[in-house]
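Only a single protein chain was left out; the remaining protein chains are all shown in position.
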Amino acid sequence: MSIEICALSKQFGSFTALNSINLKVNPGELLALLGPSGSGKTTLLRIIAGLETADSGQVLFNQENSTDKHIRDRHVGFVFQHYALFRNMTIFENVAFGLRVRPRKQRPNTREINRRVTELLQLVQLDWLADRYPHQLSGGQRQRIALARALAVEPGVLLLDEPFGALDAKVRKELRAWLRKLHNDMHITSVFVTHDQEEALEVADRIVVMNRGRIEQIGTPNEVYEKPANPFVYEFLGHVNLFHGRVHQGHAWIGDLEIDAPEYPEAEDLSAIAYVRPHDIEVERTLNGEPALAAYVAHILSIGPVVRLELTHGDDLTQGAIHATISKERFRELQLVKGDQVFVKPRRLDLFPNHAHNGSIHS
Amino acid sequence: MTTIPLPQISPAPHKVVTQESPWARWTLILLALSFLSLFLLLPLVAVFFEALRKGWEVYLAAITEPDALAAIRLTLTAAAIAVPLNLIFGIAAAWAIAKFEFRGKSILTSLIDLPFSVSPVVAGLIYVLIFGLQGWAGPWLREHDISIIFAVPGIVLATIFVTVPFIARELIPLMQAQGSEEEEAAIILGASGWQTLWHITLPNIKWGLLYGTILCNARAMGEFGAVSVVSGHIRGLTNTLSLHVEILYNEYNFVAAFAVASLLALLALVTLVLKTLAEAKVAQQTTRGNHS
Partner (left out) sequence: MSTFKQHSVLPGFNLALGFTLLYLSLVVLIPLSAAFIYSAKLTWPEFWNAVTAPRVVASYRLTFGASFAAAAVNAFFGLLVAWVLVRYPFPGKRLVDALIDLPFALPTSVAGITLTAIYAGNGWLGQYLEPLGIKVAFTPLGVFVALTFIGLPFVVRTVQPVLEDIEKELEEAAAMLGATRWQTFRYIIFPAVLPALTTGFALAFARAIGEYGSVIFIAGNIPMVSEITPLLIITKLEQYDYAGATAIAVVMLVISFILLLIINLLQWWVRHRSTKA
């Protein structure tokens, strides 16, 4: 089932939760709505589900307008952030609920219900918990039951609100891989909300980055990470170094460092900011003829195969220290210790001329 | 090899900074318990002692004479009508207030509590003003030979009035604390409103419901002031247990008065036991959600 969202807006008092959102979710796709809290992502999800109404705009399921359709007739599966398992029912009864409340004519018989529920519990690998009550389960188990319950009614669309938000880091990682695998097997159109960029990058087919009720960028994980559309997306996804500089007639300057900027041939002495990922910072012990920025090693943090360097720098070209990530091999080559002078230059950067930096990084 | 004796460590006096000295502690406990004994325990003991002062036979005779039995019947009848009505009201009011956001909600919540702050005597009076002989509906009722005041309907009405808030005020905070996610999940899974109420909401609030019902019932069976105004004190007809106690007492039939009173005191004790049990379950039901 496809979902199409047209010019959707929603206001809570004077707060604009959604500002004319347009979005198409392809059939069988796993889409992430990613953004900081207050960006409107949960509101969007709840409107798609029919839990909230929009002030204006439409939601189409398979090209059919569902804006005024009752939630029961939308055939959506919804997984709540805090699971919303029925605490007075066993796990089995929870999963069976959606089938048991159907009108008599459409209701499967008891044996069929038993078969379906058992199947689903096996799918989420928790069939041995069928007779337990929700409060006897761990968070991760509850989450999987909530998913099984949503799938029991064979929804056309699966919506998940911060599905891993309430879990601890390790369980989170396991469930992420598990959800990805489940989606690969079932191919049900799914939308999930998250504020965790790592989660979105790892699980989703496509990511919708939201901020202040607007969509900042839509793209595959690779696209949004490698080619962020604007400074917000840059800062929201992954670690990034920010440099203040100027652009003039196809060239950019960060301090004394000159960089080609062929995208901006017309620029006339504009202020600009440049983003560089830590792994795109090249670190050298000596100047090798090319221009570079001088910096001092302030801190060395060795984590597994990579080494993170925190470099201080005299000018106020950057916000705080420069962060560089280099391989362990390279680190051994350089033989760096705290206090050493180094020379750095960006291997790759993205320039945004005329952008007054808003200074807000959320994560 | 010689063994080196370990230094003898004498247990240090366990002193916790956030605790008072035992001396202060026991003084406070004793002071509190004396106050409670004087004001709670003594009256409770006195009821049963006075009731049995002349032995079991007199006691049994007092609570099985026809007027006493009639009073028991009327008390049960009034409670049997008032409690279910207030139960339905409590569920409806809690559903509207706890599950929805609407304007005037806090005013409505305070209005529900209103009967608690009205003197029982005033509660009785207002029904006299409406249904009494000099009241608004008085002439019409007399024409049609319907009596409400100094009759059973008046007693039922007054009982309903004083017990309106009990169940609603118990359910509203409980349902607010539980939130609406489970109900939303049920609706998404295709359940109708009634199915959601029956399978999800009511099981979740059953102990709170029981708790409110117990308190409501205790007050309904024990109400005195409001019922006293509308009853007319006709022995065997419009006398509830509570009123019967008064009549016997005013006739200087103290043993009988205390015998009937002891029935009501027993009811109070049963209420306290059930209430304590329900309270523990409510606490469990509030916390044992999905968030735990």
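The first chain written gets the first letter, and so on, giving A and B; residue counts start at 1 in each chain.
FYI, contacts are C-beta pairs under 8 Å (C-beta built on N, C-alpha and C of every residue); 3 or more make two chains touch, one makes a residue touch a chain.
These numbers come from a predicted model, not from an experiment.
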The listed residue (B:L76, B:L129, B:A151 or B:L237) that touches the chain absent from the view is B:L129
One chain isn't shown here. Among A:N22, A:T53 or A:Q249, which residue touches it? A:T53
Pick from B:A79, B:A93 or B:V282: which residue touches the chain that isn't shown? B:A93
Residues of subunit B in contact with the chain that isn't shown? 17-18, 20, 24-25, 28-29, 31-33, 35-36, 39-44, 46-47, 50, 85, 88-89, 92-93, 95-97, 99-103, 108, 110-115, 117-122, 125-130, 132, 134-136, 157, 160-161, 164, 180, 183-184, 187-188, 192-193, 196-197, 215, 218, 221-225, 228-229, 241-243, 245-246, 249, 254, 257-258, 261, 264-265, 267-269, 271-273, 275-276
Missing-partner contacts on subunit A, residue numbers: 50-53, 71
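The rule is simple: only the chains that are shown with their structure count from here on.
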Contacting residues of subunit A [partner subunit B, same complex]: 49-51, 71-72, 76-78, 80, 82-89, 97-98, 101-102, 134-135, 142, 149-150, 152-153
Which residues of subunit B touch subunit A once you look at their complex with the stated criterion? 181-182, 184-192, 195, 199-200, 203-204, 285, 288-292
